[in-house]
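A single protein chain has been removed from this complex, and every other one stays in its place.
Chain IDs A and B follow the sequence of writing; residue 1 opens each chain.
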Amino acid sequence: MAKLPVESEKIIAQFGPSLNFPSREPLECRDEPDKVVETHCCFCGMQCGIKLLAKNNKVVGFEPWMEFPFNEGRLCPKGVLRYMQNNHTDRLTSPIKNTPGVGFVPISWEEAMDNIISEIKRIQSQYGNDAFSMLSGVSLTNEKSYMIGKFARTALKTKNLDYNGRLCMVSAGAGNKKAFGLDRSSNNYQDLEKAEVIIVTGANVSETFPTLTHWIWKARDNGAKLIVVDPRVIPLARTADIHLDIRPGTDSALFGAILNYMIRHDMVDHDFIDYFTSGFEDAKDAVKDYTLEWAEEITGAKKEKIEEAAKLWGKASTSFLLHARGIEHHTKGVENVLSCINIVLASGRIGKPYCGYGTITGQGNGQGGREHGHKCDQLPGNRDIENPEHRKYISKVWGIEESELPGKGLSAYEIIEAIHRGEIKGLISICFNPLVSLPNSNYVREALEKLEFYIGIDFFLSETLRHANIVLPGSLHEEEEGTVTTAEGRVVRIRKAVDPPKNARTDTEIILEIAKRLGAGDKFSFSSSEDIFNELRVASKGGTADYYGITYEKIEKNMGVFWPCPELDHPGTPRLWEDKKFRTPDGKAHFNPVKYHSSMDPVDDEYPVILTTGRVVSQYLSGSQTRRIGKLVQQYAEPLLEIHPKLAAQFGIRQNEEVVVTTKRGSAIFPANIVETIREDTVFVPYHWPGKKSVNQLTSGHLDPISKIPEFKVSACSLQPTGKIVEVNKFSETYKSS
Amino acid sequence: MKLFNTTAFFAALTATLITVTLVLLGSRNLQNYDAALVAYLFGTLFAIFGVVYRYSVWIQRPPTKVYLKSSIRTLFSKEFIQCSWFSLKDFVKNILFQSFIIKRSKKKGIAHLMMAFGCLMAFAITVPLTFGWIHFTLVPETGLYPNVENIYTIHFFGFEMSTFPINSFVGFMTFGALNWCSVLVIIGATYFLQKRLKDPGLISTQTFEADILPLLLLNLVSITGLGLSLNYKFMNGKAFEFMAVSHAFFVIVFLIWIPFGKFFHIIQRPAQIGAHIYKEIGKNTGMQVCKHTKKEYTTRLHVTDLKEITTELGFNLQNNAGDSLLEYSPEGKRDLLAIAHLQARQTSGTYFG
Partner (left out) sequence: MNQYYKLQEEFFVDMQRCIGCKACEAACAECETNGHEPMIHVNYVNRAVTIQTTVQVCMHCDDPICANVCPADAITKDEFGIVHTANTSRCIGCSNCVMACPFGVPKKVEEYDLMMKCNMCYDRTSVGKKPMCATVCPSGALFFGTREQMEKLRPNSSPVNKFIFGMETVTTKVNIMLPKGTEVLKVF
């Protein structure tokens, strides 16, 4: 059973999180590093270029990479301090084994591998191949993502592989596929520069993608009007021309009303709609009753402001619409995305300079990692695992019979549910911390404890991995060569700066070794990351995400290549749809009818307040990296409950008073931060913290029926002040809360 | 600032004359004076003149005068007892053990401590010698026979103090003390020197005359001084003359340099205690609350005095309403600028472009 060997405090004392601070003594070696490595930040989907300085096999600092075209040296605090994850005392440097009553004890690779293989074989022979599942993550490079897809299907022979992009990109991906037949931001961000109107919805750009701010500000310098849709006055909204402070979960109502307004006032591009799209009439019909008054009632945003926004958008000649998890983390995430795409298609402003649309990819390789078979229903090149043609092609590339290729498996949260039900008995996870990042974390914990055998691969012992039976020390971002695909669809090179320390190995070596021992060595005889990439190129050829024409050399020469790039002499595609040939079966862009539905956990008398979640600029996702970097932790030390003064007064809540927040899943305590920058009916808590400080104890496991993304953004809650005023300070130990 | 400061000149002259008088008294009208030290004496007198002159100029500047005034005021107030205990603690902590430097960096702190102790001890030994206040005589009878241990008598201001045999511990320490000082200074100064050659932060901001030269000088003084002893002991006095002259040269350059260069900080440093006392007694006047952040940020006394200092220096930070900018905390002042900037942008109708 995958339970903690000893109480978590003991594990924390040994494996962290502990904080890494730079030495006060100036580092003499920075002046004369052994290597200056041009690579990218390991965090968000912007994948900013950065140079790492390495000395004696340690990353000792960074230098801005001024030439990289997206960020030209610009970074956010996470990027500046990313080098502090290297040379960290918490780093796993040997395989460790969960020994009840003792803790995690180091063992040899040989012993670890023997144990792993025999348990995989035991579980699979006893309960069937699919009873062993795999969860992965998209901080991994394209090469590793591809290899893991292949590993799960051909070595582990399970259908149940899914990834943490399930919490990130799947709603946008499904929406884009429905509408365009292809899942990628339509434009690179340079197209923001001269857009007349920009809509940013459900994207706290300045905290989650800080370096993207530059391009939005640049547009505004050129006179662009900015419309921000968010329940909070986020930094971008403060100076926006229009801020639509809608109620969480009412995005499709807003965009439905805007579409209706555009149609009624003839602000649509008839030619574009007639020639290049289908489904307009159905979409029009779906929103015909969505008046501004109705929208005001549903969304809570003033109808005058909605009208102003609709006019700006309707009349613009160039524009860009950006969205992120704010509209996607819903049981109607895909619908929300489609409602955005509808107003873009109605405007006809796509596939032209400065006319853009795109979701902002959250994770480092959230784009590339969702294209090459990492998902339960997908094969490389963004192929469909249930499409016979696609199966045939990939089976050929992999050298297997099509019948051997498993079918569609369960999605991430469904895997947890299946474990909870006792249907899945084994798990191997890499680069995923579901105990912090999935909703309803107490339920997730119960599930993990039911596993018969749990193998983890990671560089730090994350909160989830404390449940593992065996943990293998994998590699950091800067310890392996590879490529990632940025939020713009630009494939860039990740370069190795140092070797894994001591007894740690690269993720690739580990996966190859397990594959070999499972008897699939012939399919995993790669000698380098480039080798894997070259197979990926072939596997993706002919798919929508076609990488065939991309090589390491080409990427290095051009500082990135935008896919699709089907031929070696193809320059790549920074802007999609210039040819108006969409990748849907009929070659047209599809309008989709979107009706507004309420969220799955609506407010009522018992739970009268909307709880929504999100991020802060100094932390990244489940925090297993950023909660170990001292200065980032100090910047925002513990999750606060943002609440409007009127709502606070209603509940008698004072500044810095601890408040019990309760939902149907459970309760948690957070200090109140009373601010006027949030709706009066909504409270906000960021989610990067574990244990008792995790807001995901409260969020629900309701999933979008299409994308299977959990509804993080809307939960009904009640508030109860405790009467205890606390000092919120940067020396809080919340980063390691258990 | 005026080029010539009369008050400072007379203060410096007085200090120099007093020193000369004390030299005459201490050496019994030069009767006990070691003529070999006369060059050092002139160097020291020059240093005294320079230091007192600069110190007086310094103490007359508005911001410094505040400390002088407050110190004198404290001296005659009921807070005196509280302050003396506080200053004693502060002196031991920050001047003697220099804990504030050790907190900046352990290695740096220890190196500085070695350098400082080396220098201060050397001063304590050489100044009385140079002034002729102390001199040693050989007890004549012990000098007559080669197999009898030499015994020395120590004189202070012409009075016989005590005697000690040369091979005793006291003898070893007395005649070897300067060598030990040299060793301490060499280790400390060399540490700093190599740091200044390697640390990119220091390299970018240092200058030769302000930062490198003083360290070189300390090393040269110590090495030539140490050389004198070694020369005497191991080389039978060969090149002694050369060593003596070069040592004297570097020491005199060092002395003359004190009032002008980096070494003046040795004289200035005790003002730190003054600043601490000022902060302590300031608390008795209550804390100033920032008009914007509504948080306390310094003592009321500090704000009142700063208003006076800035006015005296020719800065008028009062607005028409009679409010002073000094009543805002640093954070409050940054916010004021941001608010003014926001207003300017809002009035223009656009934040960007």
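The definition used in the following text is that contacts are C-beta pairs under 8 Å (C-beta built on N, C-alpha and C of every residue); 3 or more make two chains touch, one makes a residue touch a chain.
Because the structure is a prediction, the values reported are computed rather than measured.
Only one of B:15, B:151, B:221 or B:271 touches the absent chain when the whole complex is considered: B:271. The missing chain, though absent from the display, is touched by one residue of A:11, A:75, A:338 or A:600; that residue is A:75. Only one of the listed residues, B:74, B:219 or B:310, touches the absent chain: B:310.
Shown as candidates are A:15, A:217, A:620 or A:712; the residue that touches the absent chain is A:217. From the options A:234, A:550 or A:695, the residue with contact to the chain not on display is A:234.
Touching the omitted chain from chain A are residues 21-26, 30, 61-62, 64, 66, 71, 73-77, 79-81, 206-207, 210-214, 217-218, 221, 233-239, 617-618, 631, 635, 645, 655, 673-677. Within chain B, the residues in touch with the undisplayed chain are 58, 61, 63-64, 66-67, 94, 100, 103-105, 199-207, 262, 265, 268-269, 271-272, 274-275, 278-279, 297-298, 302-303, 306, 309-310, 313, 315-319, 323-326, 328-342, 344-345, 347-348, 350-353.
Just so it is clear, only the chains that are shown with their structure count from here on.
Within the complex formed with chain A, the residues of chain B that make contact are 104-105, 107, 198-201, 351-353. The touching residues of chain A, counted against chain B in their complex, run 24-26, 28, 30-31, 217, 220-223, 239.
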